[in-house]
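Apart from one protein chain that is not included, each protein chain of the complex appears where it belongs.
We just call them A, B and C in the order they show up, numbering each chain from 1.
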Amino acid sequence: MIVVMEPEVTEEQISHMVERIRQFGLKPNVIQGAERTVIAAVGKERSDLMDSLARGPGVAAVMPILAPYKLASRELRQESTQVQTQSFRAGCGVCGVIAGPCSVETEEQLMTIARAVKSMGATALRGGAFKPRTSPYSFQGLKEAGLKLLAEARQETGLAIVTEIISTEDVELVAKYADVLQIGARNMQNYRLLEAVGKVEQPVLLKRGPSATMDEFLLAAEYILNEGNAQVMLCERGIRTFEAHTRFTLPLASVPYLHRATHLPVIIDPSHGTGHTYMVPDMAVASVAAGADGLIMEVHPDPENAMSDGYQSLNLEEFSDTMLRCRKIADALGKQFG
Amino acid sequence: MIVVMEPEVTEEQISHMVERIRQFGLKPNVIQGAERTVIAAVGKERSDLMDSLARGPGVAAVMPILAPYKLASRELRQESTQVQTQSFRAGCGVCGVIAGPCSVETEEQLMTIARAVKSMGATALRGGAFKPRTSPYSFQGLKEAGLKLLAEARQETGLAIVTEIISTEDVELVAKYADVLQIGARNMQNYRLLEAVGKVEQPVLLKRGPSATMDEFLLAAEYILNEGNAQVMLCERGIRTFEAHTRFTLPLASVPYLHRATHLPVIIDPSHGTGHTYMVPDMAVASVAAGADGLIMEVHPDPENAMSDGYQSLNLEEFSDTMLRCRKIADALGKQFG
Amino acid sequence: MIVVMEPEVTEEQISHMVERIRQFGLKPNVIQGAERTVIAAVGKERSDLMDSLARGPGVAAVMPILAPYKLASRELRQESTQVQTQSFRAGCGVCGVIAGPCSVETEEQLMTIARAVKSMGATALRGGAFKPRTSPYSFQGLKEAGLKLLAEARQETGLAIVTEIISTEDVELVAKYADVLQIGARNMQNYRLLEAVGKVEQPVLLKRGPSATMDEFLLAAEYILNEGNAQVMLCERGIRTFEAHTRFTLPLASVPYLHRATHLPVIIDPSHGTGHTYMVPDMAVASVAAGADGLIMEVHPDPENAMSDGYQSLNLEEFSDTMLRCRKIADALGKQFG
Partner (left out) sequence: MIVVMEPEVTEEQISHMVERIRQFGLKPNVIQGAERTVIAAVGKERSDLMDSLARGPGVAAVMPILAPYKLASRELRQESTQVQTQSFRAGCGVCGVIAGPCSVETEEQLMTIARAVKSMGATALRGGAFKPRTSPYSFQGLKEAGLKLLAEARQETGLAIVTEIISTEDVELVAKYADVLQIGARNMQNYRLLEAVGKVEQPVLLKRGPSATMDEFLLAAEYILNEGNAQVMLCERGIRTFEAHTRFTLPLASVPYLHRATHLPVIIDPSHGTGHTYMVPDMAVASVAAGADGLIMEVHPDPENAMSDGYQSLNLEEFSDTMLRCRKIADALGKQFG
């Protein structure tokens, strides 16, 4: 890391910092400029060392050189990771498609959707059984009954099941039914939960928190990888900005950024990433064009009567049209879609 | 709520929406303007109804009239809530002061700080035993050993103990030692945890998530209140914005806003709210002037060697000076400080 | 508009507001709910009326129903506008391509680029002669000499010339040479300048300010339209958010949003919208897929030696590859590219 000293720094302060850097097992290089002195500290960077050096006397700033995550980084592992479970694949030229309702509501609702999205090319079925809701007065999900319906839908359609897990207490239960465990945006920094899903066999779909930086996002993945689960998918679902005409702002530049920074597949969620049904198709198509390794979309046969997220769910016809447009893009770019 | 129809709306679509509104037990009022038709739906608003109506045919937007939280609202309860435990009080003209290290490190460290902040006027001691850390490679806290040291410090100084809880599994353990349970910013929407602390006897210090809207913040409080725990303090600790010269942007207008919207006390955290030691005193003083019901500040006798957050911790002298300035402000405004 | 009254509103306050609404020539509809009274004011909305009503006694909030812009709105004009000048077209199924250097530097530089981008399918040439620079110490452009070089490049290649104008004093001069006048993001709310370019014959490329809401953006366009110039293109070039891995966050959902709100063509700038060369191709391709009516990209034969914006400029080979990928997308979607 680089330690930048204040303009009026003293010799003593520089010596002190040189000594500190040595104590931490790093090699200090003092570079004296006309206006500022900087000390390059060569060796293994750690964020706690940075924080400590930042409070040293005469220090103006400490700047990191290396990424704070290791296992997730492309520097450590150059070839891209492909996540695979049941018929679902994501990464290495394959764009997987996860579709389904926000919440599992009834057997009929779920089976209708599962059959429809399967026939339209989806390779995984999403559906919430444990729902984290902003208001305590909103529908909280069918819980285990919902998981059972999801398993039934897999039984019939062969679609991989993607469902959210919101507490460490439920890991065993959800892992019994699901093929992919989803960590929602609200729990991106629920470290106990990350550690828990780091110990299961199933792949994990990790959603970006709406105000998480890329380093925070990748460090959350690192928690999972660090427990031994190498099957992590990163899901961009939009960030919080001043824009009010969308629920969240969907920054598709996350795709090229993450493809450079990490070997993990990148999934885009245009439903939460916009919050308005009419924007979802264009953003789905744009995601495929930008190089996404997968899409996750909310689909409901009757969005007006959905128990949650109807305002951003595609109906079956809209989903079918979106799939056709996406496939054209994938074909044009020589990628496998679905 | 107000349902705004599209400009090219048909009679059928209006009738459909009128019917839907009636089905939900609300009373529709159709108002026909020259350019737009709007339908006012009078009755008990619920966010799931809003979402459902938003997906209706010919609907352009649905706008809420009422706040989505109830128990937290000042409409429901007009007099302000004062939270009190041990020597600590917050609200109703009293500005409580919570001070202490980011992490509990050693007995000596903790006791030094506890005695010092007590003598300088703090009324509660903060200290992390379970630490949620952005990186899996950072110090994660002393856990129960840390809780025991905190209890020891209370024993000697009489200061109320404020400590963070990061998982439902630890509620019983932490509640055995602590006087105030802190929910950190990362867990503001960890609903299971909110429900769990809603069932304990101790007051809760709920930190705002860095991208939480005020409605989301107050709905998180609602989860706790809804379980029966009426002693909730709201802590503003800064939001994520484009500003890079501070770690977070501290929006002090949250104080007058929350004082109008809710009866719960408002605590300001100028340490996390700025991320730089040199800014903390000015922001602490400004918080008292703005009408905060409490402050929470990180204090360490040797910040350069702190195991976490040294860059934003005050040393004992800096804390003492800050307390003097804050007290002058409180005196000038006729408020009790500490 | 909808006037929401405070919970403890009095009859007098309601009468007062009803009277005010009538004074403004609007028709008041009082709707009494169990918890709140709202007054719908039917008629011609104006933002100054809203502001005035908002300060009325007992008023909690005033919510608009109609968009504040008129001439720019799709409500007023349903068919999409196509902007056309020289060989350049944007809108109505045609995606125009504007390419060229950030700054005009030398005759050789400009002619090399002009010939190259023309041969690769661009339909307009960008190049800055008057440069608004963040620092007073940076290169400020060749001014009229630069305009002359641009005119020369048009002469040879037939490409339409797009160049920025930063002051009303230069309107006459720039209009003598340019085919499209660009208003930069920093000047999006420089109203005198908007009025001035509203009086010229040439189309205007209006860039979104990095913190402008969509209403502010469209009201800026309204200033131009209101002076009589109907040829306005809206350029999304990224917004300021907390993300630091890109210079700006490029929100492609602006495309479907603007296509619904306005009849004006929407151009995307993936160069400023990301700030990093390596992200530009993916974002260009995604923009075409999202339905953009045009692209504007920075291209330089030797970006390392560019006098400005080298870090986000494509070299000729990169531009050529990007154009090929974009064209495949346009073909797949049945749109004309270039």
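By our rule, a contact is a pair of C-beta atoms (placed from the backbone, for glycine too) under 8 Å apart; a residue touches a chain by one contact, two chains touch by 3 or more.
Nothing here was measured: the structure is a model prediction, and the numbers come from that model.
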Subject >> Listed residues C:Thr81, C:Thr262, C:Thr277 or C:Thr322, member touching the removed chain >> reply: C:Thr277
Original post:
Considering the whole complex, which of B:Val83, B:Ile98 or B:Met283 touches the chain not shown?
Top reply: B:Met283
Subject >> Touching residue (missing chain; options C:Gln32, C:Thr106 or C:Ser138) >> reply: C:Ser138
**OP:** Decide which residue listed in C:Pro7, C:Gly56 or C:Pro301 touches the omitted chain of the complex.
**Re:** C:Gly56
Original post:
Can you list where chain C touches the absent chain?
Top reply: 20, 46-48, 51-52, 54-57, 68-69, 132-139, 166-169, 186-187, 189-192, 209-211, 215-216, 219, 222-223, 226, 239-240, 277, 303-311, 313
Original post:
Residues on chain B that touch the omitted chain in the whole complex?
Top reply: 211, 213-214, 239, 241-246, 249-253, 255-257, 260, 273-274, 278-279, 282-283, 285-291, 325, 328-329, 331-333
Original post:
If the missing chain were put back, which residues of chain A would it touch?
Top reply: 2, 4, 7, 29, 31-36, 38, 40, 42-44, 63, 65-66, 75, 240-242, 244
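Criterion: only the chains that are shown with their structure count from here on.
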Original post:
Which chain lies at the heart of the structure, taking centres as C-alpha averages?
Top reply: A
**OP:** Could you label the chain A-chain C interface same or different, taking same to mean over half of its residue numbers are used by both chains?
**Re:** same
Subject >> Distance from the mean Cα position of chain C to that of chain B, given in whole angstrom >> reply: 38
**OP:** Quick one: report the Å distance separating chain A from chain B, using the average Cα coordinate of each chain.
**Re:** 26
Original post:
Counting in whole Å, what is the centre-to-centre distance of chain A and chain C, each centre being its mean C-alpha position?
Top reply: 31
Original post:
Residues of chain B that touch two or more other chains: which are they?
Top reply: 240
